[in-house]
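Structure first, commentary second.
With one protein chain removed, the remaining protein chains of the complex are shown where they sit.
Right, chain A next:
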Amino acid sequence: MELKDKLVSSFLAFDEQYQVDDDVQQIRNQAIKDFETLGFPSRKEEAWKYTSLKSALKHDYSIFPKKEDAIEYTQIKKYLNHDIDTYDLVFIDGIYSSHLSNTTHDKIDVCLMSSALNKDKFKPVIDNYFNKLAPKNGLNALNTAFTKEGAYIHIHKNIMADKPIQIINFSTGNESSLLLQPRNLIVVDENSHVQIIEKHQSLTDHPVLTNSVTEIFADRRAIVDYYKIQNDKETSSLIDNTFIEQKDESNCSVHTFSFGGNLTRNNLNFYQKGERIDSTLKGVTIIEGKQHVDHNTLVHHIYPNCESHQDYKGIFSDKSVGVFNGKVVVEKEAQKTNAYQSNNNILVDDKATINSKPQLEIFADDVRCSHGCTIGQLDEDALFYLQSRGIPRKEARGLLMYAFANNVLESVKIPEIKKRINNLIAEKLGIELGFNL
């Protein structure tokens, strides 16, 4: 049976098994109908021209993992950030692991979507925000239909979250192949601040497909810094759908570090619903083999005096494929918009590919919008310069690639994460840096 048919026919059983509030149940029911109509995206759609989901959809995925797996701390220790104190939401095969997590309801809510969907206490927030941002398409509808678990984060007014929050999704390989659909909701009230780190990690080589939806609401003067670390095994595919709505004077940034996985698609949309908003979208992609990473971004400038900054860098080896499709829309009302976009790529090998497509739709006349895209090889003059100082060619290449990716790291605000990414980049490039940040 095709995956789509299997999903549609499994819905009834799912709906019975995971009961939720009536309103949410209605949303789920509508969503499965939408998915039935829309299905998975195909390459015929402009936004999917360079990315085929075929390889990711071919497995006979389990939709209901059979049992909660008691993973021991030692098995996952290396995937956690020990050097920083964090709140943790750990999910194993889509099921919340209480003994690996560290949640709170003290001034901020860091807890589970499953409880938020069922408890009266959270109902006003769910009614206001749940499924209000994700545009109607097959993937979002599928995730919405199967909504049961994920992160629920609510930072109340005038609060600075005292430590970063980590959302980690592990898959154990207990199933021969597994479909995961985490659903995250993050609401940051006026004058509040939060830092979030998200990660997906497979513990075996069994195929995993994750179709994740995250909705983020940043109210007036809120600050949200989001870090996505995508360094999974080559048997794992990830479709990340993240949608951010910002109000006046809020400042949101999403950094996406894509270093692994079979197929990774990042749909990242920013909607600016106020004035003097700042949005930052940054990414470093370093892949090899037959890996495929696709960044599909949208920044929607609706009101005047806002800014957006996009900077994506990619290093592609072997037969790997990169896609960058960055769309910036500046509405007629959005005068004095400053929108910057840059996408720079290095193709290490002849057979590596990058498809880079900036799209600017500008309806206002008093704006500053710039975009630039470069595709190149490493500079031979620079290589020779480094070699002539005794740095071996392999390290010189690594150093240049490191330097190339480095300025994206400059805006990472958590020093430990910066260091960790720094080490990951060095590891990916197979070099031993003679220094640390």
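FYI, a contact is a pair of C-beta atoms (placed from the backbone, for glycine too) under 8 Å apart; a residue touches a chain by one contact, two chains touch by 3 or more; residues count from 1.
Throughout what follows, contacts and distances are computed from a predicted model.
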item	value
Protein name, per the UniProt record, of whichever chain is missing from view ("Carrier domain-containing protein", "Spermidine/putrescine import ATP-binding protein PotA", "NADH-quinone oxidoreductase subunit I" or "Fe-S cluster assembly ATPase SufC")	"Fe-S cluster assembly ATPase SufC"
Which of A:E2, A:D127 or A:D379 contacts the chain that the document leaves out	A:D379
Chain A residues that touch the omitted chain in the full complex	379-382, 384-393, 395-396, 399-400, 402-407, 433-435
